[in-house]
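The structure is given below, and queries will be raised subsequently.
Left out: one protein chain. Kept in place: all the others.
For reference, chains read A, B and C in written order, and residue numbers begin at 1 within each chain.
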Amino acid sequence: MSFDFSLSERTAEWRDRIAAFVRDEVIPREQDAFAGGVTDALRAELQRAARKAGVWAPQVSIGLGGGGFRFDEAAVLLEEAGTSLLGPLALNCSAPDEGNIHLLDAVATGEQRDAYLRPLAAGDVRSCFAMTEPPPGAGSDPAALRTTATRAPGGWRITGDKHLITGADGAAFAIVMARHDDREGASMFLVDADNPGMTVGAHARTLDATMPGGHCRVTFEDAFVADEAVLGEPGQGFRYAQVRLAPARLTHCMRWLGAARRAHGIALDRALGRELFGAPLASHGMAQQLIADNEIDLAAARALLWHACWQVAEGARGTEESSRAKVFISEATCRVVDRAVQLAGGMGTSDELVIGRIYADIRAFRIYDGASEVHRMSIARRVVRRAGNRVAADA
Amino acid sequence: MSFDFSLSERTAEWRDRIAAFVRDEVIPREQDAFAGGVTDALRAELQRAARKAGVWAPQVSIGLGGGGFRFDEAAVLLEEAGTSLLGPLALNCSAPDEGNIHLLDAVATGEQRDAYLRPLAAGDVRSCFAMTEPPPGAGSDPAALRTTATRAPGGWRITGDKHLITGADGAAFAIVMARHDDREGASMFLVDADNPGMTVGAHARTLDATMPGGHCRVTFEDAFVADEAVLGEPGQGFRYAQVRLAPARLTHCMRWLGAARRAHGIALDRALGRELFGAPLASHGMAQQLIADNEIDLAAARALLWHACWQVAEGARGTEESSRAKVFISEATCRVVDRAVQLAGGMGTSDELVIGRIYADIRAFRIYDGASEVHRMSIARRVVRRAGNRVAADA
Amino acid sequence: MSFDFSLSERTAEWRDRIAAFVRDEVIPREQDAFAGGVTDALRAELQRAARKAGVWAPQVSIGLGGGGFRFDEAAVLLEEAGTSLLGPLALNCSAPDEGNIHLLDAVATGEQRDAYLRPLAAGDVRSCFAMTEPPPGAGSDPAALRTTATRAPGGWRITGDKHLITGADGAAFAIVMARHDDREGASMFLVDADNPGMTVGAHARTLDATMPGGHCRVTFEDAFVADEAVLGEPGQGFRYAQVRLAPARLTHCMRWLGAARRAHGIALDRALGRELFGAPLASHGMAQQLIADNEIDLAAARALLWHACWQVAEGARGTEESSRAKVFISEATCRVVDRAVQLAGGMGTSDELVIGRIYADIRAFRIYDGASEVHRMSIARRVVRRAGNRVAADA
Partner (left out) sequence: MSFDFSLSERTAEWRDRIAAFVRDEVIPREQDAFAGGVTDALRAELQRAARKAGVWAPQVSIGLGGGGFRFDEAAVLLEEAGTSLLGPLALNCSAPDEGNIHLLDAVATGEQRDAYLRPLAAGDVRSCFAMTEPPPGAGSDPAALRTTATRAPGGWRITGDKHLITGADGAAFAIVMARHDDREGASMFLVDADNPGMTVGAHARTLDATMPGGHCRVTFEDAFVADEAVLGEPGQGFRYAQVRLAPARLTHCMRWLGAARRAHGIALDRALGRELFGAPLASHGMAQQLIADNEIDLAAARALLWHACWQVAEGARGTEESSRAKVFISEATCRVVDRAVQLAGGMGTSDELVIGRIYADIRAFRIYDGASEVHRMSIARRVVRRAGNRVAADA
């Protein structure tokens, strides 16, 4: 009817509950996790606590045991969860499971819902999304996909190399993107971890450190899967990738917005308590500039995010909106965290002050789910195409 | 109850009407105005056309003959008006009159409404807002105000220097900010142009060129005004300044967002039609980056603006929100216009292609109504104060 | 044999003399020139004063009456000249004449030296360089050249449109780039202003305002020139363009570095004298950041410029070095001037404080002589080619 930026009462309640939960249950476990890694035992413990606290899976439908929030409401809640790097894991709204749940909920068959979606939504298992390939395969350009699925009696045989597959080590199953050997399309396949043709290999030693299951090389060698392992309909791989993509980008934005806010808050508290050259750090103009620029970036990121999420919630596909939001928010949050490091000084680069951990973990956000440059290209092409059509129509 | 970013039907209708009006009536008059200056005759002509087109003064209350739109709806309409540098003038929603109308509507006495507000809202006269003083007077720091108002029988005598007073030359009256001679406060005064103690001096030769009445030195030498010339209540000068300030900042954001969008659109059209190194300019990656960054900046600016305006429409004072929006949007729109210049090449610096004119006109936006640095300081201080209070409360 | 950044005594003397000259003779004439335009009468007056002050044409060879400085020494002197927008004109080291003198000195025939080079170096006449064409002609991509030169008995007939030709109005001659009608090459032609086939048309209304002769549309309609009008050798047009290009880019950098330094200095002086919120403006952290960033940008720009100029002085073609320097310095100086505007506040956008004038005049520097994007493309291609060769050699 007209603009409304107010939160529903239920959203506000969940937000406050999540904030308390992160503060009381998640943050106390951070340092151990930073030092020792995020184990599945920690994950289980955090998830039990989240259920108990009544903050389980806000973005998951009520039928699957989640909060059932609209996508724009989820923006508020996942931001809150993201204020700890472990928060989304606790609430079962972390990548890649959150995106896989969304995808399965949208396209899985009835049997697949029971076998894969329900346990995943319940947190009983983890999953991974095996799309990215080492060059020259599918990376920022999905069309370069090289993993193949070949027809075999009663099913398919999958062969190919994947890398940087987040969460692969310990996942109960992988959603695998593979091109049909006739090259006429691609399908997604549900491949169980015990499939003898699938091997989870080395973890890449990347900047981030809080992702259970790492970022692994995954190899498929003639991995046989039955027909029922085709996710949804065969030949729909690229379309399904789109179903997953725009929302998954935006949930990344939600979570990282929370993480950036956290880093900013820590730096701010530190600036409050320190003196420099005889005056509180926070009274120095350049510190104020860092603080103000963080406030501005966070506010702009949030407003843009909410708008994009509202459009998706209203049924838009959101490709362009999510591209714009992803570029802006991935860059804005990186700026915010970088300023927080600077404001906090030497300890700002440490795990102990958390900011250093966030700085390292957030970097890849400007790359995965489409590097900033790829989104910019896609945004520009769309606007140029529209402008061209307009010019043609005027002629 | 929950997020809603949809436009009301009436807002959408006005927006489309304004777009058509700007395209058909305003843009054709731009080049003459750029070459010859914006005269009051042109202003009158444009305003007649606006009334005829049914797009008069969207932000002004219906009782005063305007569109009566909420402040967040006005954001949409003033952006549209701003797509020509002359559009806001045509719709009577340009600075400084728009802000003066808002202020008078909020605080003027009954007589003042009749004598000053009605003719101003009707476009019969122009006005100016005489606040800024040459150093060491009131600039970014209103508290440095030096112009004084001294009690005199039946009224006040005002003495002081103002500079960069937009629209002063030809204004029917000025709203003058002056400090009481006992230094215990400040008042605003309505000073008629024919007041013998008021002299409108030289126009500053500034970058911009589409402001009727220029940016003038204005001198008050024992200018006598009667008691009835005190705007609203005496002693409320600083408070009234706040009443005007936050909304005036945001309407600047609305208009300049439109101007930046226009510059982007012109550059885009030009990029469509040009070849460079054997390929359309718009297919080059660096051109795409300029285009995409403009799209992203415009979208983020708009989202942030709408949020801030919604808060003001809901009754918030909006000091902090408008500061954040002003900094972000003034800088984002300047970036957008700068990229448009770059994309358009040599002619991008020209009046003929309009972008050059916008580039020059928009620069001061990062300075007036609070320079970016002053807003940043104010934003940081507020957040630091809140953080300090929170820390104290936790203790 | 090893690094040396010290100035020769003669260079230091000239630098100081130029500084005094600009301060005493040039700056006092600025405001009239800003208000009324730069006339040829003013040019003659300034040039007389420069000769008298012993600062004439530092970059021109001694045989032609100039200072005869090496190119890297000239970097110091032209920076100093550039501290007024009129300084380079006074010293006859301004675009486009400075570049034309350099080109003629390198490639003109004996007769052409007498007829064109000597009077130009002496300041008796002005010239222009007619290369740029309206789209789809030669702009950032010289290869798109469309103006043609057709063989005619005893000479050539030139036909084509040029635009944004700086200094065309009032120039004694133009150096015109035209493609042979057999498309097998291009030549440069010396075309006298009174050639009946050449028409100097409208001045573009661009942001800058201190260029005598404007930026004009120039049309050639079957303009006949004799064989002797071919500059140097026929068919060498593109090669000669390179001869002119790298040094001309770098002299732009020298001059604009001076202008940016001037803007910074003015803003600094202003910051010294102003109070804001009860403290000198220059003591505020954000003002200090503007000041420090300007100092840093100026120092980095100068160091990079000197290095590139030293390479050219040592005989390098300098294509890549001048591209890097041009991109960095055009962007750094624009940043410096922009910060100066911001630091100076409202009056920073005015001609009166000079900064506003510099802000407008400098904008096109990021576009002419190769837009930043075109240089970036060229830099990247070269480095990629080298890297490719290296990889191939290793294999």
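The definition used in the following text is that a residue touches a chain if its C-beta (ideal position, glycine included) is under 8 Å from a C-beta of that chain, and two chains touch if they have at least 3 such contacts.
Because the structure is a prediction, the values reported are computed rather than measured.
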item	value
Candidates C:Ile165, C:Ala186, C:Ala204 or C:Leu268 - the one touching the absent chain	C:Leu268
For chain C, the residues touching the chain missing from this view	1-9, 11, 70, 72-73, 265, 268-269, 271-272, 282-283, 285, 287-289, 291-293, 295-296, 299-301, 303-304, 306-307, 309-311, 313, 321, 324, 327-328, 373, 375-377, 379-381, 383-384, 387-388, 391
Contacts of chain B with the absent chain, listed as residue ranges	284-289
Residues of chain A (touch criterion as defined above) contacting the omitted chain	34-35, 132, 135-136, 139-141, 143-144, 163-164, 204-208, 215, 270, 273-277, 284, 286-287, 290, 341-342, 345-352, 356, 359-360, 363-364, 366-368, 371-373, 376-377
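Methods note: only the chains that are shown with their structure count from here on.
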item	value
Interface with the most contact pairs, given as the two chains involved	A-B
Shared interface numbering between chain C and chain A [over half = same, under half = different]	same
Whole-Å gap separating chain A and chain B, where each centre is the average of the chain's CA atoms	40
Rounded Å distance between chain B and chain C, as computed from the means of their C-alpha atoms	37
Distance from chain C to chain A - Cα centre to Cα centre, in angstrom	50
Residue numbers of chain C (touch at least two other chains)	284, 286-287
